[in-house]
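Sharing a structure with you now.
The complex appears here minus one protein chain, its other protein chains still in place.
Right after this comes subunit A.
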Amino acid sequence: MKLASKILFFSLLVSCGTDPVEIPRGAYEKGVLVINEGAFGANDGEIYHYDTETGEVESSIFEKTNARPFAGLIQNMRSFGAYHYLVANTGKVEIVRSSDFMSVGAVEGELLNSRSLVASGEKLFISDWGAYDEAWNNPDSFIAVVNDLEGGSIANKIDIASRPEGLIISGNRILVACQQDQVISVLNPENETVEKTVPVSGTPFYFFEYANHTYLYANDAENVYVHQIDPVTFEVDETHTFGVANSIYNGNFAHSGGGELFVISNQANEDVVIKLSLSTGTVVEERFYSGNNFYGLGYDEATQTLFIGEHAGWQGNGSVLRVNSAGELIDQLPVGRGPSGFYFP
């Protein structure tokens, strides 16, 4: 027995000395997180989890974990470090641990119409449209600064061009896509000032990165624009213009990770997913997939599967259509109200 114990102890030492420490992955650090925006006036936004191994969908994981409803309309979910940031356009940000979705903090109080978020150093920068005026414009948009990655009160509000939406860190600056004024605002996170604004074609929504470049997705009634941003001057280096009419108003799209984009076009009697190529600058497939009530898109690079969120006319909960690379439906999953986005850990 003594010999056996020694061998076991030795083996443990060797094991610990040679392998990296394995921390079990949390339940929500694998599979797919489905962001359900929620219906206006009902504040029933929630996160669902899809287990790719079992095919099971777990509903309302925020409420189940924290024993309270999320109670907001989820505009965006961003992930930085060990946390997910759930940004509600009803004026709050909830911060949860990525591993188990347990709430660790929140930003409340002065947020009005918060849209998205980025973490820089120990600060959070939250885009917020601000209040509406009589003409339903947002002249008092701002970026809220919180000096703690776990939330708390707002330390500063930076005036910014109207309707700030997506944000990204580029070098040592933060780029903010401002919809109404159709500009990129360049923000210095150190002194919390706007250093520059860059006009762009179309209504800009969200940034993404591909092949060591930063891109910005924008659209208007006739076209989809993908702007490549210069990493030093933050000017537009190059614009790919795709003749896609009536691309969805919320600016949702999915990037395959390999230079292909999927966008939703609301056509007369149906919604169509169109596939675009950044490398060729052309529409690859005009009808990759079609149906009704399409609202959100996501692309799982691991399985090369497109996830399409459909909102069921907002009368009830929506569903997710999983579509393979050939544009064929794999299955349909029941999810929450207004599935608008997906997160692939």
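We take it that contacts are C-beta pairs under 8 Å (C-beta built on N, C-alpha and C of every residue); 3 or more make two chains touch, one makes a residue touch a chain; residues count from 1.
Simple rule for what comes next: contacts and distances are computed from a predicted model.
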Looking at UniProt, which of "histidine kinase", "TonB-dependent receptor", "Xylose transport system permease protein XylH" or "Cell division ATP-binding protein FtsE" names the chain that isn't shown?
"TonB-dependent receptor"
Among the options A:G91, A:G257 or A:P345, which residue touches the chain absent from this view?
A:G91
So which of A:G259, A:G291 or A:P345 would be touching the chain we can't see?
A:G291
Against the chain that's been left off, what residues of subunit A make contact? List them.
41-44, 59, 68-72, 88, 90-92, 94, 103, 105-106, 108, 111-112, 134, 246, 249, 266, 291-293, 310-317, 319, 334, 337
